[in-house]
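The complex appears here minus one protein chain, its other protein chains still in place.
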């Protein structure tokens, strides 16, 4: 059995978005995405959980200092997406439909540039208490 | 002691909004409301709890049938505000800043036209898990 | 301003019940109570919160020792209703429809015989996360 | 690393049940299952989370439309088990003890006939906040 | 009916404490407070909810800016008690047994010096999910 430990840090942000495929007309967008495609946007309190798997540093007893992980998430994700309109304000979603699936992959890709690659990362995103996603699966 | 019982029903809706006072310029709005005034909106998963106080009907054992209360909230509030932009899509906030305080009073006023006035109503609204409001206080 | 403090203790129990008025025929029960009147019962994880209001005892710093309050709730309520069929197993509901409203008043009346009357009691009962009641209101 | 994403949908239902092995006499059932074997049943608010793993459809940004997944769960599981007595009303448990373990496998087997087999499914079932199960493990 | 609205802000802190009456010997403390009197302390994640009741400012739509309320709670309460030993590190409890009741009154008294007295304040403190207190009641 591996002696690796997983550590998790939970943060949140509030954003507006709409589901929209620019290759489709409004009718097709409405048919596929329903009220989620409302042109004036709606929004969510997103809950984000970042999981890192690694070995315990025997000096600190930490896999990673959760305070430092929290700082990375704040700087890279919360400041980028919190109190923003994902479609209008965020370049990441200029060409990419901001579904929960696409948001979680985007967050993973951003964070992976700032987290030690020795630590295996998984990102979970709650769009609501009833709808959530994870990447990698 | 009164023999009245309170019943509570919880529902939710997801909306976009921005905090904005049309009498102020952008700089003043930004100073007062900070990132909550972002022009392209942000959003929330709003949790709504409606409380009704009354006497138990001895035939049904109900103060009010929670199924009927749920239907009223769905028809009057959820269909009106869910997956909407409160500032852009909802007449109620055309002239009224959609703070949690103003939203909860608006919901109270709408519902009070559809609930038996014998039942004393209180409305609580969670904008996030950490910020919430109630009316009447 | 009163210098009284409220203390709350949360407990839970799991019970089966059906909503049923013995004065009505099956059709009328079905019409009023819908699937809640299913003859073979359904069930809930009930969450119970007992609130007591009083002055702080200067020697203990307690309004009431929460361990003792928990013991009273366990002995008087949990042992009586947990893993029971409220309609079939519990005399309290032999003639009384076990709606959340009637259950919370019943619990209040039982507990009031075992709690110092100097302490003002309020009982809240969650039938589900979305439907709950309180007595007195 | 796989580029697959997991999506989760949470639903709930309320049921009565008792734990009971028809091959045993009442004494043996009582010895093994304790108060969970009460002949008149008890009940729970079951919380159900269905997880599906697959690739993101580049046109929709979805692994699967959560609205459609919710509809499948409603039609196949909630309508079948909600406000029912699992032992008395549900053929699935006529010969099968409705433990959380057996319920979750049953739900998995029903849903697997209605979900695209390309999507790898996992089902989690909360009997209470403190007792829950998952299949496959 | 009053046109006042209640606003609530939730914060948290983590502290160690023990229940102890310096007028009693160890045996009496142990008898009254049980394991809560363990000489080497135990601890809690305290959840704090501050409620303020007032009229909506028509310019801002706020009863009080929740960001400012959060700042007051952070400066006056969280910095004072978070990651502290209430008995050893905090003058407030040098002579006062840090029961939940005494902590909530202490927090109320501190905050009342920093909150506009026009706003009626109530403080709720969760010691655990199952034990919580409120002042004034």
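Just so it is clear, A, B, C, D and E label the chains in written order, and each chain counts residues from 1 on its own.
What we mean here is this: a residue touches a chain if its C-beta (ideal position, glycine included) is under 8 Å from a C-beta of that chain, and two chains touch if they have at least 3 such contacts.
Bear in mind the structure is a predicted one, so any value in this text is a computation, not a measurement.
Seen in the complete assembly, the chain not on display touches A, D, E. Only one residue from E:9, E:84 or E:124 touches the chain missing from this view: E:84. The chain not shown here is touched by just one of A:36, A:63 or A:86, and that residue is A:63.
One chain is missing from the display, and on chain A it is touched by residues 1-11, 53, 56, 59-63, 65-67, 120.
Interface with the hidden chain, as seen from chain D, comprises residues 19, 21, 23, 32-34, 96-102, 104-105, 129-137. Although one chain is not displayed, chain E still touches it through residues 12, 14-17, 35-36, 38, 40-45, 82-85, 88-89, 128-129.
In this section, only the chains that are shown with their structure count from here on.
Shared contacts of chain A and chain E, meaning chains that touch the two of them, come down to B. Interface matching across A-B, C-D or C-E places the copy of B-C, with more than half of contact pairs shared by residue number, at C-E. Ranking all chains by how far their C-alpha centres lie from the centre of chain A, first place goes to C.
The mean-CA centres of chain B and chain D are about 34 angstrom from one another, to the nearest whole unit.
If each chain is reduced to the centroid of its CA atoms, chain A and chain C end up 41 Å from each other.
Residue numbers of chain C whose C-beta contacts span two or more other chains: 129. All chain pairs that count as touching, in label order, are A-B, A-D, B-C, B-E, C-D, C-E.
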